[in-house]
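For this depiction, one protein chain was excluded, whereas all remaining protein chains were kept in their positions.
Should a chain be cited, it is by its letter among A, B and C, assigned in written order, with residues numbered from 1 in that chain.
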Amino acid sequence: MSQINRLPSGARIDSSVAVKFTFNGKQLQGVAGDTLASALLANGVNVVGRSFKYSRPRGIVGHGAEEPNAIMQIGSGAGTVPNLKATQVELYEGLEAASVNGWPSVNFDLMSITGWFGRLMPPGFYYKTFMYPAKLWMTYEHFIRKAAGLGSSPVQDDPDSYDKLNQHCDLLVVGAGPAGLMAAREAARAGARVIIADEQSEFGGSLLASTQRIDGRSATGWVEEIVAELNAFANVQTLPRSTVFGYYDHNFLGILQRRTDHLVLRAAAGARQRLHRVRAKQVILATGAFERPLVFAHNDIPGVMQASSVSTYINRYGVAPGNRLLVFTTNDNAYQTAIDWHRTGRTVVAVIDSRAAPEGQLVAAARQLGIQIMAGHGVIEAQGGKRVKRALVAPLSADGSEITGAVQRLGCDLIACSGGWSPAIHLSSHTGAKPTWDQNIHGFRPGESKQQERSVGACGGSYALSACLAEGAAAGAEMAHLTGHGDGILHFPVPEAEEVQEQPQQALFLVPHTKATSRAPSQFVDMQLDVSASGIELAVREGFESVEHIKRYTAMGFGTDQGKLGNINGMAILANALGQSIQETGTTIFRPSYTPTTFGAIAGRDVGDLFDPERYTAMHRWHQDQGAEFEDVGQWKRPWYFPQSGESMLEAVNRECLAVRNSVGILDASTLGKIDIQGPDAAEFITRMYTNSYLKLAPGKCRYGVMLKEDGMIFDDGVCACIADNHYLMFTTTGGAAGVLAWLELWQQTEWPHLQVYFTSVTDHWATATISGPNARKVLAKVCDDIDLANNAFEFMDWRDGTVAGVDARVFRISFTGELTYEINVPAHYGRHIWEALIAAGEEFGITPYGTETMHVLRAEKGFIIVGQDTDGSMTPADMNMDWVVGKNKSFSFIGKRSLQRSDSVRENRKQLVGLKTVDGTQVLPEGAQVVFDPQQVIPMSMQGHVTSSYYSANMGHSIALAVVKGGHSRLGQIVHCPLADGRTIAAEIVSSVFYDSKGERQNVQ
Amino acid sequence: MSSNPVNITVDRPLQYFHSLSSHQTDSQSTDIFNGDVDFGLVVKEAPLCTHLNVRGSAQDQSFVAGISQLLGVALPTEPGTYHCNQQQAIYWLGPDEWMLVSQTGAVELEAALRKTLSGHISIVDVSGGQTLINLRGADSALRTLLKKSSVYDFDSWPQAKKEAGRCAQTTFAKATAVVSNKSDGSFDLIVRRSFADYIAHWLLDAGQEFGCRIEG
Amino acid sequence: MLLIHCPYCREDREEEEFSYGGEAHIVRPLEPEALSDQEWGDYLFFRKNPRGIHHEMWYHQTGCRRYFYATRNTVSYEILETYMVGEKPQISAAEAGQ
Partner (left out) sequence: MKKYSGFSLFKNALSYHENWQKLWRSPKPKSDYDVIVVGGGGHGLATAYYLASVHGITNIAVIEKGYLGGGNTARNTTIIRSNYLWDEAAQLYELSLKLWEGLSQELNYNVMFSQRGVLNLGHNLQDMRDIERRVNANRLNGIDGEVVTPERIKQIAPLINISRDCRYPILGASWQPRGGTARHDAVAWGYARGADALGVDLIQETEVTGIRRKNGAVVGVETTQGFIGARKVACVTAGNSGVVAAMAGLRLPVESRPLQALVSEPVKPCLDTVVMSNAVHGYISQSDKGDLVIGAGVDGYNGYGQRGSFHVIEHTLQAICELFPAFSRVRMNRQWGGVVDTCPDACPIISKTSVDGLYFNCGWGTGGFKATPGSGYVFADTVANDHPHPLAAAFTVDRFNSGALIDEHGAAGVAH
């Protein structure tokens, strides 16, 4: 096939540069500057796809974002992209395109459902059937799903990267047509920071295909000049190939910039697309308008196109998509298409004008060229299979609602339609502005602004070029002024454009047929989803009245074109069926995205390794070097266990556990949250936050505390140390650090600002090496000579300043394992130094690095809880058997205290923390196992609690578990059962939650 | 307490990234990226400095004056500003919170401050918890990198002077940073230590289109 | 996507820097123990949740770490004012015609 429809020239193509591409496997050739659509049309391709529901053959209708039919799968393999509109795909060498529907091919589709069969599938047919027998639904659904969908998702990981820019500007101009360009220039001249974005490959909008002249120059020449001027401003960013896809609150807008899609399938390097997150002080919407199609029988046959699109293909791309043109219009604009076509030397069969007596300037021009005009007529049906062959034309009544005479057949292969224009009000609707119907333009205008924005030019309902230029300029100057730039007055003349005298258009939303709508051949409203006028009328007959119901019942406007062409006709047909006005009927709400937006671009750079920060301690690389396995705790990577070669996790953990109990282990505890607290009221404040009191805690001393939320439930826990008078250091859980700091600030700043206390996070400042075990003191003594480590000099729950391995350190004698433990804190720059020094010092004792798993086992042996594991937001201190940590006599009603007295908090039979010892000590209960008293009962069983922590304890020689069990504290010695998913039921005895060293003597090693 | 001894390995937060770089995208891409690829970005971690978090009342004249006299730098009380001299910089973080980054030793400086200041104040040594890194390069590359990394509008800042400029504590990728502009057109970042690897990784990745190198 | 004026930083900052703190000006009872379960429950959980003008707390989490208040319309999301702790709102639901 050759480019049979290519004209000698087109304004924006370079015919001398051939571009090869494939369509459905077939080699074709276009030229530089083509879109995929223009190249397909140049090659005379009629059928580009099949429709969603009825698999009807479909051709290219439009030339931009409005295109409903030409939906393509571009490329193959990892780089493939589904559902691109051929009208928006710029052609590049080697581009592969394929239709998304049609099996085995678009030209011969076995799924094609026409005539009678199609009649069995009216809107909502699936709600009425496939119900019996009930069990077959999943089978029916399987076939429904198979038939649905457009293109195919890639199945390989996306090889491309995406990024984002956070932009701030005084003025964002959306759309670089005549109005937008003028607005940007005026604002730029006034000194405002301007961003102007346009979805097309180059600026100019409608001017790129216009034959009008501006200031005596060609439209494209004028565009080149103003774009050059804009590019020269330092305060202007010009963004072609950039779609403003969403308008969000407080003048935040999203722009998708396509950086490489016009060159290659996969960006070789750099970001394929870039998302601009724009916060604009003011916004000018200059998004233009969409030509409205005309709804007549079989208006979906390939060869029925938008009149303005036909002109665009001729003028911009040098393509005449057919031979014998019939124009069908309700207005003057489409006469330009007839004139453009006439100029190509191809045949204009006639202009069918629904108006009785068209007399505008373009009408006269067409008449002068000898083009036949049939006034007061309409195309009531197109005929043909894969291409229009003829049109049925009939005289219409003055209001266009009835056929008043005989039907004629006119042979043609292209019907260019124009039903007037619909402003592209999508972005203003995103803000919640309610569109208003304008009887003069027969379209919805943008509603009253909800944001700092204004619509100008065609998207505001002003279609004349001179008006677009003037409105754009005025708005640019004024909005620049609103942002503090210029005086708001135009200081430069607005360019002059030829005025074209036009007559009013006629409103014609549904062209009558000789048969009633329900019986006529389908008159399509929304082509992508096969919604017809009869479908809308059927929905009304079935009782739907709201426009949203109609949309949902028929699926009108739900396509990937979001009904840019069909919606207004659909609303009007609905209004007519309901017997009410279009304004009363209203329109559906447009939502982002204006055009579909790549997931990866919205995700941006924050995927893969950068999905979420990995936080490391100062010793992290040492752990890595030792082959540690890591556990995610919040954003932190913590060593989970340190397997030696060939060791299983259980073996490693057993070894680590025994080492700590028998000699000494070392843990990286740097991730614990740490908050420095200073101020005269620090003790009072801390005492209000914890359940126990800190008023008498002396410098050098530590105390363990539990923090509740005001609902009385445990929220965090940790040790708090008194550093000096009015100076404390609070430890939090690893995951709770940020939450606790915000919690402290909340109470101090908003409830008790009179309490003088400051909080500063020092989590990152301190690296913490914890050495634990009977030999801990001996290890520390080797690297520390300025602290008296004697048991009675440096007691449990004391801390000391000193020098460890030559570094200023703060050493805490606290313990989460029950063994003699020193937590050695140094500024993190020395973290690795101190760690390595302790490892070296401990070598003779076989010092063993251990991870979080061993820490968990050892603390469970001691019955110490982990907030978030043994508690779940519904546990009080009493539930955890920790009444001892609740200060009963504190003068201030600490946070959460009152809630502990609520009727449910004092209820008997609350779940309480206990130990579980399996009857068969080799069996380890799974964490999360449910506890029942009677394993024989039928389902649903009465569950009494669950296992929160469970391990094999190498020290005890049997498994141990912590659980919460209803009334557990009074059930010691009872046997409970854990029925598991694998069919086993494990019996266990309720025991004290302290399995090991219940008197707490181990840490007193001398 | 002894001062920092010799023969002790000191890990700087970005240590493992020093001398790493991400290479500028290949020449073919220059066309693609509209020719905005012409200069590298350089990330340089400052040698270990003292970082003190200072709290106090900006309404307390003795506090304001005490700091100014001791440091020879006026306490910045205008939101989002910093003042500096050869020895140190002091950044506004909040209405009663400042970050003091200094060449003086932490212990020494904290002691001096505590001696000078009285009343309800707080001074916290966070030197181990953060690091200062400088970003320099072509202005457009720098600003693009910042736009990729933070929601803050750095273009709204006037050019910094030698002894003062603007600063903002804000989001930086999915972490936070104190960002400030310098009179030479470069920017300083103060980031938290545990996020340093992530930030370095981010800078190399986001800066790749310009070519980005990390120096110690 | 909100743009919030931080009264302490004295500039408009992006929503990502803040976290929401819920209804403002709820005063903790001075004597919780004197309250009935119902009164305490009211304080804990029951909120005005108005459709319209709302006085609420925000925390400038990645900025100055200050809590402050905003008067915001919960339908339009327009922020009518922000003010510091200790200050009173200038705009109330009644004044805004609600």
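In this text, a residue touches a chain if its C-beta (ideal position, glycine included) is under 8 Å from a C-beta of that chain, and two chains touch if they have at least 3 such contacts.
Remember, predicted model here, so these are calculated numbers, not experimental data.
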item	value
Visible chains that the absent chain touches, using the contact criterion stated earlier	A, C
Selected from A:402, A:548 or A:920 as touching the chain missing from the view	A:548
Footprint left on chain C by the chain that the document does not show	1-2, 15-16, 19-20, 22, 37-38, 40-42, 44-51, 54, 56, 72, 74-77
Footprint left on chain A by the chain that the document does not show	52, 79-83, 116, 119-120, 122, 125-132, 134, 137-138, 141, 144-146, 148-158, 160, 162, 246, 248-249, 252, 254, 277, 432, 516, 518-519, 534, 538, 541-546, 548-549, 552-553, 555, 558, 560, 562, 591-593, 596-600, 602-604, 606-609, 611-612, 614, 631-633, 711-712, 868-869, 872-874, 899, 902-905, 907, 926-930, 932, 939-941, 943, 946, 948, 979-981
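Assume only the chains that are shown with their structure count from here on.
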item	value
Interchain centroid distance [CA atoms averaged], chain A/chain B, Å	32
In chain B, residues with contacts to at least two other chains	151-152
Contacts with two or more other chains, residues of chain A listed in rising order	166, 279
Partner chain C, residues of chain A touching it in the complex	166, 248-252, 279, 432, 450, 710-711, 742, 745-746, 749-751, 753, 893, 897-899, 901-903
In the complex with chain A, residue positions of chain C that touch it	1-3, 14, 19, 21, 27-28, 31-33, 35, 37, 40-41, 44, 57, 59, 61, 65-67, 76-77, 79, 85-86
Chain B - residues contacting chain C, complex	79-80, 93-95, 97, 151-152, 168-171, 176
